[in-house]
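Complex shown without one protein chain; remaining protein chains in place.
Which chain is which? They are A, B and C, in the order written, and residues in each are numbered from 1.
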Amino acid sequence: MTTPRAAIINVTGYIGVDIARVLLRHPEVELACVTGRSLAGKPLAEVFPHLSASDLVIQPELDGSIDVVFSAMPHKASAEVCEPLVSQGLKVIDISADFRLKSLAEYESWYAVQHPCPHLLDSAVYGLPELHHEEIKKAQLIANPGCYPTGAILALAPAMASGMVEGDIIVDSKSGVSGAGRSLTLTTHYAECNESVAAYAVGGHRHMPEIRQECALLNPSLGDVVFQPHLIPMTRGILSTCYARLSSEWKAKGDALAKSVAEVYGDFYKDAPFTTVVGTPPATKHVWGSNYCHVYAQADARSGRLLVISAIDNLVRGGAGEAVQNMNLMCGFPETYGLEALPVYP
Amino acid sequence: MTTPRAAIINVTGYIGVDIARVLLRHPEVELACVTGRSLAGKPLAEVFPHLSASDLVIQPELDGSIDVVFSAMPHKASAEVCEPLVSQGLKVIDISADFRLKSLAEYESWYAVQHPCPHLLDSAVYGLPELHHEEIKKAQLIANPGCYPTGAILALAPAMASGMVEGDIIVDSKSGVSGAGRSLTLTTHYAECNESVAAYAVGGHRHMPEIRQECALLNPSLGDVVFQPHLIPMTRGILSTCYARLSSEWKAKGDALAKSVAEVYGDFYKDAPFTTVVGTPPATKHVWGSNYCHVYAQADARSGRLLVISAIDNLVRGGAGEAVQNMNLMCGFPETYGLEALPVYP
Amino acid sequence: MTTPRAAIINVTGYIGVDIARVLLRHPEVELACVTGRSLAGKPLAEVFPHLSASDLVIQPELDGSIDVVFSAMPHKASAEVCEPLVSQGLKVIDISADFRLKSLAEYESWYAVQHPCPHLLDSAVYGLPELHHEEIKKAQLIANPGCYPTGAILALAPAMASGMVEGDIIVDSKSGVSGAGRSLTLTTHYAECNESVAAYAVGGHRHMPEIRQECALLNPSLGDVVFQPHLIPMTRGILSTCYARLSSEWKAKGDALAKSVAEVYGDFYKDAPFTTVVGTPPATKHVWGSNYCHVYAQADARSGRLLVISAIDNLVRGGAGEAVQNMNLMCGFPETYGLEALPVYP
Partner (left out) sequence: MTTPRAAIINVTGYIGVDIARVLLRHPEVELACVTGRSLAGKPLAEVFPHLSASDLVIQPELDGSIDVVFSAMPHKASAEVCEPLVSQGLKVIDISADFRLKSLAEYESWYAVQHPCPHLLDSAVYGLPELHHEEIKKAQLIANPGCYPTGAILALAPAMASGMVEGDIIVDSKSGVSGAGRSLTLTTHYAECNESVAAYAVGGHRHMPEIRQECALLNPSLGDVVFQPHLIPMTRGILSTCYARLSSEWKAKGDALAKSVAEVYGDFYKDAPFTTVVGTPPATKHVWGSNYCHVYAQADARSGRLLVISAIDNLVRGGAGEAVQNMNLMCGFPETYGLEALPVYP
């Protein structure tokens, strides 16, 4: 087999450039082309000095023979770019939200745009390997999950699939600032967000329906999902604290509850190379710079409550790393290729 | 009237020294004595260079004529120190948890010690001015609230008092690291907690019963209080995100809900000089270094949920400033004396 | 005497709004008007929630009777705005660089613009109270010093005035990010500058001639001033590390050197309410949020070197606080009015 040639459309955002970082060291794929509008013509190493080892030049458009494409364009624009690539038979991994929601109505309501190619929604696969491993292998178009949904769904999936909980779910997430992207805003201006914490998108965040969709697939009787993100003064990482009520069946387990919870979580992720069920509450630092997700679950029979906490690196596991993991699955490589680096601590 | 003479027992912790900072600029009180065991004999300005304007020397024990005492000792030790001072007729403000919980059993269960002077629990006043203004004026012994409870109770009190909510309450709090004190721990070692976020005290934190006690005073039918604190990489500040269910009566308000919520919150704090109901989600930076608390409430009739967010500086409003505000009330001064400084932004 | 009415032109930058914070609590001055182009018409408390205690509305232009004006406009625009105000007899404190350099040629070379009103350069007073106390009292137009020059000059002035050093001076400064202002840039985007340090303006920074001018006034035989600023991941504070060679006379002092250095520094600042000579190397945290400057000097007879380190809060001592101190002197108030707040630690 010849080495697949990969391209990144819009390499200049944080997820785009992190895909470049991973692919430049991937053992089986060649990063052949990176594009970016405003910075076209500049060496990648000049715009991003941490990639000084690369001699790629940012292109205005895709160029040359390409086998697999990562689109890091904004939503809507991304679908417009992806559609012809899919038609040409390329493998496409879309980082935007365009193919994540299976309900066209929900997409158009939350994103307030008309979907450029709704006919692709059916065949697109939601690229969370822990839930859709086999579909991803066969997919031609992947909807790479959002950063918050990755952490929240990985926290909740075993509880959903096992009927452990019922009723509403509250997900209180704390994200580093890189999640807001590389575009300049007052919210992400250093002096404004350093030494401060605030909730945002109070009243509704676009990642909620994505969390709800995947949880409801596992547990159709799911109640409301209340999702509240916060911005905290760090660069990378998302911690999601999830509050749920035990179902009456699970609450009745009494002294056996803790063991049962541990078994369900352990079993669910026993084949997942990057999701680790941990025995103490995780810190985002434990997964910094890596594709790992740490999940901690604690149930209390008396109060009937389940608390689950997950920690990810929002740009790797919640973006670039997950995208490369999806590519590995699509291309038939071991899914850990290029992603073996351990978290950088402290 | 002569100028009251104040003392701080155990000035060397973060709240103790912040009381010193405030009192050194108080217009009507003289900081006459500060104590500290291990650093006794050293000039305060040497141990704490930000207080270079002071020529106080840290004393091993209280010394000279004193009218009002702040005890910043650890719990149990603090009660032991406060009891004789109360007997001598001094005004005492206890920063520790020793006199906060009215239930002796609850105190001894959560703190795992025997209370040195339970007979003082009845007369001690919980020093949250927004709830106990008139009692504080007449008190001789004040239990200064915990940092988390200050933020959480100020967020929830109007909803509790008005019957706006019912059932369980979830309080998800995010605190700066100074809340963990000046004693060295791995958890507060810079390289460990910088660029990271984690939950702690999962399964139960001592501030929960304090939040519950004060909320239940306002709404005896309150359900469980689930309180989950998190440590985030900043020095000062606590943001508390509170999740509750509207009572059926309030849920039925429909389109009038938002206005009613605003009225209840506005009325509740209309005379509070330091608690401001704000119209957009608060950031802890908006109150940094000040005694202000910003509270934001948002209700949703469809889902029947109330979200309330409060922001405080954990060392000022959640400690030193609140203590001085209590002193002002006890001494008959305007309650804002010494605390007028506006938040330092950015 | 009636209460003077003050105005801030362009309140929306970090120094402008910090002047507002200080003036809103000033005992003798009324903040009567604040202006700002793009945000005109908005309540100050809405744009800056930390000023929720104020009911001022941002005006498009100066409005009403005003006695003293702070201009926080960018350079050139500031001089254009200040000139007519000076003509009308108002007291004017210019935060920009327009009146700092006495040499018109040097100004026009470093700032690459034509000076709008060079005839005011002679009468403008460089507003560093430690050096120009009496002139400031009589001035009508103050050139408020730059943030870096404030720290560097306060570190070097006693050495300059006493003939302690000779030859070139190297000033290596480390600044918090707020010094770069509130305008959005990639350099000050959180994810770019957090967890990173870099030098900038390598090859020449506009504050160098300002440092040189004031040092040369004290020591005309001064050599080159090498000034290299760095951006470090914190919001407020400048630490300046200054390297110089002892003059042969001072090097010869041998064992008496340390005492002589301490005497010169102590004497120089004995009447300065905000500059403190400290006995251990200062941290910017020791002066956070205050108008204080901490200076530490250490000489070594063997190597013939002097090291001086100063710490300031770049927005208060290096901007807003210094401006109010200048106003106090101009208006005949005690120079500490409104600035008594001690540094906020930790």
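What we mean here is this: a residue touches a chain if its C-beta (ideal position, glycine included) is under 8 Å from a C-beta of that chain, and two chains touch if they have at least 3 such contacts.
Remember, it's a predicted structure, so these values are computed and weren't measured experimentally.
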Residue among C:195, C:249 or C:267 touching the omitted chain: C:195
Omitted-chain contact residue, chosen from C:26, C:132 or C:236: C:236
Candidate in contact with the missing chain, chosen from B:35, B:96, B:235 or B:276: B:235
Sites on chain C contacted by the missing partner chain, in the whole complex: 170, 172, 174, 176, 191-192, 194-200, 202-203, 224, 226, 228, 230, 232-237, 239, 241, 243, 281-285, 288, 296, 298, 300, 303, 305, 307, 309, 311, 346
Chain A residues touching the omitted chain (full complex): 14, 17-18, 21, 24-25, 46, 48-53, 178, 182, 194-195, 235-236, 276, 278-280, 282-283, 285-290, 292, 294, 340-346
Residues of chain B (touch criterion as defined above) contacting the omitted chain: 14, 176-178, 182, 184-186, 188-191, 193-195, 233-235
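In this text, only the chains that are shown with their structure count from here on.
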Farthest-lying chain, centroid of Cα atoms versus that of chain C: A
Computed distance of Cα centres, chain C from chain B, in Å: 36
Computed distance of Cα centres, chain C from chain A, in Å: 46
Gap in Å, rounded to a whole number, between the CA centres of chain B and chain A: 38
Multi-partner residues of chain A (at least 2 other chains): 176, 191, 194-195, 233-235
